[in-house]
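Here the structure comes first, spelled out in structure tokens, and everything after it is commentary.
Every protein chain except one is present and positioned as in the full complex.
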Amino acid sequence: MAKGKVVFNEDRCKGCELCTTVCPNKILTLDTKKINKLGYHPATVTNPEECIGCALCARMCPDCVIEVYRE
Amino acid sequence: MAKGKVVFNEDRCKGCELCTTVCPNKILTLDTKKINKLGYHPATVTNPEECIGCALCARMCPDCVIEVYRE
Amino acid sequence: MKPVFTRPRSLADVTTHYCPGCTHGIIHRLIAEAIDELDIAERTIGVAPVGCSVLAYNYFNVDFQEAAHGRAPAVATGIKRALPDSVVFTYQGDGDLASIGTAEIVHAANRGEAITVIYVNNAIYGMTGGQMAPTTLAGQKTTTSPYGRDVKLCGYPIRMAELLSTLVAPRYIARVAVNSPAHVQQAKRAIKRAFEVQVNDRGFALVEVLSTCPTNWGLPPKKALEWLEENMIPYYPLGEFKVPKEAE
Amino acid sequence: MKPVFTRPRSLADVTTHYCPGCTHGIIHRLIAEAIDELDIAERTIGVAPVGCSVLAYNYFNVDFQEAAHGRAPAVATGIKRALPDSVVFTYQGDGDLASIGTAEIVHAANRGEAITVIYVNNAIYGMTGGQMAPTTLAGQKTTTSPYGRDVKLCGYPIRMAELLSTLVAPRYIARVAVNSPAHVQQAKRAIKRAFEVQVNDRGFALVEVLSTCPTNWGLPPKKALEWLEENMIPYYPLGEFKVPKEAE
Amino acid sequence: MSEKLLMKGNEALGEAAVRAGCRLYFAYPITPQSELPEYLSRRMPEVGGVFLQAESEIAAINMVYGASGAGARVMTSSSSPGISLKQEGLSYIAGAELPCVIVNMARGGPGLGSIQPSQSDYLQATKGGGHGDYRLIVLAPASVQEIVDLTTLAFDLADKYRNPVMIMGDGLLGQMMEPVTFPDEVKKDLPPKPWATTGWKKDRPKNIINSLELQPERLEEHNRHLQEKYARIAREETRWEEYLTQDAEVVVVAYGTVARIARSAVEAAREKGIKAGLFRPITLWPYPYDALGRLAETAKNFLTVEMNCGQMVEDVRLAVNGQRPVYFYGRSGGMVPTPEEVSAEIEKLAYGRCEA
Amino acid sequence: MSEKLLMKGNEALGEAAVRAGCRLYFAYPITPQSELPEYLSRRMPEVGGVFLQAESEIAAINMVYGASGAGARVMTSSSSPGISLKQEGLSYIAGAELPCVIVNMARGGPGLGSIQPSQSDYLQATKGGGHGDYRLIVLAPASVQEIVDLTTLAFDLADKYRNPVMIMGDGLLGQMMEPVTFPDEVKKDLPPKPWATTGWKKDRPKNIINSLELQPERLEEHNRHLQEKYARIAREETRWEEYLTQDAEVVVVAYGTVARIARSAVEAAREKGIKAGLFRPITLWPYPYDALGRLAETAKNFLTVEMNCGQMVEDVRLAVNGQRPVYFYGRSGGMVPTPEEVSAEIEKLAYGRCEA
Amino acid sequence: MQQEFIFAGFGGQGVLLMGQLIAYAALYEGKKVSWIPSYGPEMRGGTANCTVVVSDREIGSPVVTRPSCVVAMNLPSLDKFEDKVKPGGVLVINSSMINREPRRTDITVIKVPATATATELGNQRVANMVALGAVVEATRVVSVEGLVETLRKKLPAHHQDLLPLNQKAIEVGRSFVPSTV
Partner (left out) sequence: MQQEFIFAGFGGQGVLLMGQLIAYAALYEGKKVSWIPSYGPEMRGGTANCTVVVSDREIGSPVVTRPSCVVAMNLPSLDKFEDKVKPGGVLVINSSMINREPRRTDITVIKVPATATATELGNQRVANMVALGAVVEATRVVSVEGLVETLRKKLPAHHQDLLPLNQKAIEVGRSFVPSTV
């Protein structure tokens, strides 16, 4: 069961992959099918239920794209 | 007997008394009867025979007024 | 579910002009968090440098002044002396602070101006297209050190935190990095402390933050984090160089 | 009788404009002695500052350039890079080097420019009539610190030798004084060494010389020597802060 | 008005600034203006103000930027080489429209030059020594009392137009003692500055002090706004003084120290029956082009006298616009023209001049 | 002459300097001239020269002072704010009569402004942004090839007159690529500099590089010497170009980038039967007052076009001296006037203009 | 005769090079040329463009308000420059990256699936050459031979092996231009 939840402000994402790099569960990836307003593939979560809400992704995101919630 | 000798370039002297201060034998003084080209009482030696030629006076003179000779 | 991470209020809700993965953005957020946590937004005045962060005034919900290249510490001094109860911080790059602005930072620090300086060292001139900075590492290639920085000709990269720590007045001087979550947490503590020192002790505080410039380093953002770890940290050791007396 | 002390050849045979008992004159002579002893007069180029020693170009028998206030290290850099085999020295006051010229000295030192810097610290702005310098001691009265230097408002006196010693490139950094024959002898050795470092090692060398300003300190010259001993040396410790490797 | 005091120009300026409500002063020592920082180092603490000796002229002007941006009445001062160092800062201050007062007690140049009085920074002050299209308001007092009066005015104009104001003196004016009186009241009712960065309490838009505008269209917009402001200042604030110009055939044009000397010369000429007059610009920018140009209707010749190699003479030519010949007499390097020299030049023009 | 290459103005300038025998270059990065330090950081080591990135513009200009005083051909470059910082140094260099080349690839101001092209540093360059009475020789190329030619000239003039020479470009000229050829030969026979501080071997008087002269009489003497030199330069080195001016009724006056645009507009006007011509100053100082003034005999109107709010127009007025009306059209803040805009202005003048 | 071009696209698409190749080729054919890049804050990561003028006579303004030909390699470039094309001029669009139709009807629009074609040719980086082929075919600003020759001269020694691929790309690019143009 997901202890955490991540919400993306997708149009702010610059596709830098810093979040995907630091997620301990490697559940973040760039959505290569999407192009956002800025012209980048935005980050997205692949297995939301594995999110532990550790917020490491949010802390590393230079563009404050991610909000994190936890039980 | 004097082991040393001091020669003053009198017109360069500014009467600052740094030489008189450091002479170990206290044989230097300002000649208050003279006024040199610069308008100062120049330094002079009172007891030349007591000069040991240590050159401390010359080393402290900011205006390179003093030459020192030794046996 | 409770929010455990949200955008700090003092960080303006806009898209920045920074390149993808540029850690200037992380540092901005840490500053905004410190301002929020200390609840000082309404009396904080920021001073932006000339450098990639020249537009920083758009990114914080606080009053701001834009300084001439290198002169942020002088501008901050003017503000702080005019408004002693304000909280003033400068945000400066390594070209800005460690090159053209050397005199201003040394003397603001020496005077013990009660300001907080966030000094972003990315070992390069980002904004102007990747020229050598005084902090560029030995052998590092840049657009004005095309054969790699030759320390015989240009000297060694300058360590400002250490240099400024020789002064008596500064109350807090630290070096941190933002290339991993753990380092980011450390950086956050240091930055907050640097504001506290201003607010509580009316002292000078500086945090040197090792930061990336993926664009001019010619590296993907993730690799840039690694390059920082492997090349910058060994030369620019992290740590607190000066801490307020009571906490020593 | 043999001469044991005569005027060095490189010291021009003219009357200086310095005040009676001002130790700028002693320092001039020590430099001239070093130049003579190393037999480098024909390839030495001096750089004069703006300060009481602004007319230094008249006092040495070597080519000279007069620099803008604080910029002597940059001027010296230009000369040395143009003429790598020359011997270049700057002669700078504490206002010149430690205040307006902070950036230039820090970066010339950091680049390891092969120049010799003679830094005359008399804790005051002599030439302009005794204003506060960054080196003015705590509590010291000057024409712009009429109530005594308040370290809370203006910071502590700056110790440039220590600050510059944090840099990697400099080969030789020392602090000496010229308030007694023994100190003058030490000063002489340090100054000569600073030239040797340039000639032999092609490295940066700086000697900070504690000096008097009887006029603006408002003291007779002899008292000024004592004031230096009692007030300056405790705060500005004498010694060698950096020495060339082989001699360490 | 208080009792008449004898004061040096530098010190009187400092006192006038304090009474004008200036509470922050940042500067770096330089002859011949050091009495100003020295005076304020004593005076500012008395009124709870800030005297701070900056590490350099550059730091000083940028401290002025910061303090002015924070809403304070603030001043700096220097002399020629130090003013050159402030040019980038001045351009920033003008660009960001910050009110402040800059004093130049000018000395002989170029380079390190001398410490004697000079007017050779005229073009730098009036045409913009810094980059970009900007203007300083430049006030040129001719006596210690006028230093006091124009210093007061300087702060008011600065605030009114959000523009830097330069007081252009010279070493002589700074060092000279003359009787002065000061306004009794210390200025209290300073104009509000809603644009200043004083901390954003969300009761107004966020304030940003800035001269950056990366979009050239918007920077052009900003420049147009500045030019309109400058045109308004030119309309409203141009100041000058005329002395015996009504029927003058030889009009001497001079400002500051030199204007006093020229006035002695004009009087001497009148005593000899020569119809001479004096036109004295008080604002060097905005320059009194129209007023001066109007004199071309009656005057036969214009003689510009300056303590330099010929700088304001360009503005005189622009004002006269070819209607009458414009001559120049100057001394430089710290030399001060004498009334006799100026009289001789006036006579040459009155009795016909051989050389052009 | 070597093969034609397409090169950016900034890079072509660097190569031209190297071929003119410049072996030392000190500068600090700033857009839009950074290609020049970047180019020379590669190129100088190839020819045994020195590229040194200074810690600031101020350090750079003072390094130039030192190297020039030591007898070298030396250059620095920057753009507007950085040039403002060099004003004290420039005054020193002019005062000490040191030859060197300074490049300003100007951008929009005032203050931090923008990085787009501008001509708003005209008055700073030509009237003296620094203190004291001094002059820079100011060369204004209008194409990349002319950048090359004038850079070569700049070094020669600097040495010939012992005077600093400024190359006044703008961001557009620096960034633009055009075909260029270079002189094949690298300059070898540089003029001797017996006054340089190269070490005193007693075979000449001791050399001192200096601008200090505490005796005002002697400083005035020095200023007179400088003024005579400037007068000689004005006589011998004034350069300009005229295009279709012989019968022109509307004379457009423009330099650098804008002159090209104006030429297109003049051609368009001619196609419509309007007698338009172009007067292009190549030396901004010395300014071609006489040549331009002569055109007042035939021209009915003068139109000054600049990328600023009206700076050179003062020199045009001084040249025309009231004989004919002088109009101004300008764009600022980094905006570049288009040929169409200029054509429209020409037409207004040709067909009668309502506003003054 | 004078022609003015704007080449615009993402930073990585080689638009500055396209302009330089045209400028060089025209230079070799004895024309006057000028090339200017966009420079400024938008550089960073975003779009880039350059302006090329090719003329028989001295070039006046190197800045162009109404180019005779625009090459838009991506959508933002089309949005920015479509309106600027001189009436009767040419607009080349990289249809692989642009999914909307141009609005202008008073100009010749040439759609070139440059990116797709390049990918097919085995190297996405020659998309600019594909577009360039179309430009040359449509405007005749230089000869195809001249362009290829220029490429040969300008390709660094260690990249000469790429010449055939580039040449091929140019050829294919030309084929997208309807013969009526």
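We call the chains A, B, C, D, E, F and G, going by the order they appear; numbering starts again at 1 in every chain.
FYI, a contact is a pair of C-beta atoms (placed from the backbone, for glycine too) under 8 Å apart; a residue touches a chain by one contact, two chains touch by 3 or more.
From a predicted model like this one, the values you see are computed outputs, not experimental measurements.
Of D:19, D:115, D:178 or D:206, it is D:19 that touches the chain left out of the display.
Residue E:263 is the one among E:23, E:193, E:263 or E:317 that touches the chain not shown. Residues of chain E in contact with the chain left out of this view: 4, 6, 31-32, 114-116, 171-172, 175-179, 257, 260-265, 267, 336, 338-340.
Please note the rule applied: only the chains that are shown with their structure count from here on.
Steps from chain B to chain G, minimised over paths through touching chains, total 3.
With steps allowed only between chains in touch, the distance from chain C over to chain E comes to 1.
By number of C-beta pairs in contact, the leading pair of chains is E-F. Of all chains, A has its CA centroid at the greatest distance from the CA centroid of chain E.
Farthest chain from chain F (centres taken as the mean of C-alpha atoms): B. Centrality annotation: F (chain centre taken as mean Cα position, compared with the mean over all protein Cα atoms). Chain A and chain D, compared by their mean Cα positions, are separated by 59 Å. Mean C-alpha positions place chain C and chain F at a centre distance of 38 Å. Chain E has residues 52, 55-56, 58, 81, 88, 92, 96, 111-112, 210-212, 214 in contact with two or more other chains.
The residues of chain A never reach two or more other chains; the list is empty.
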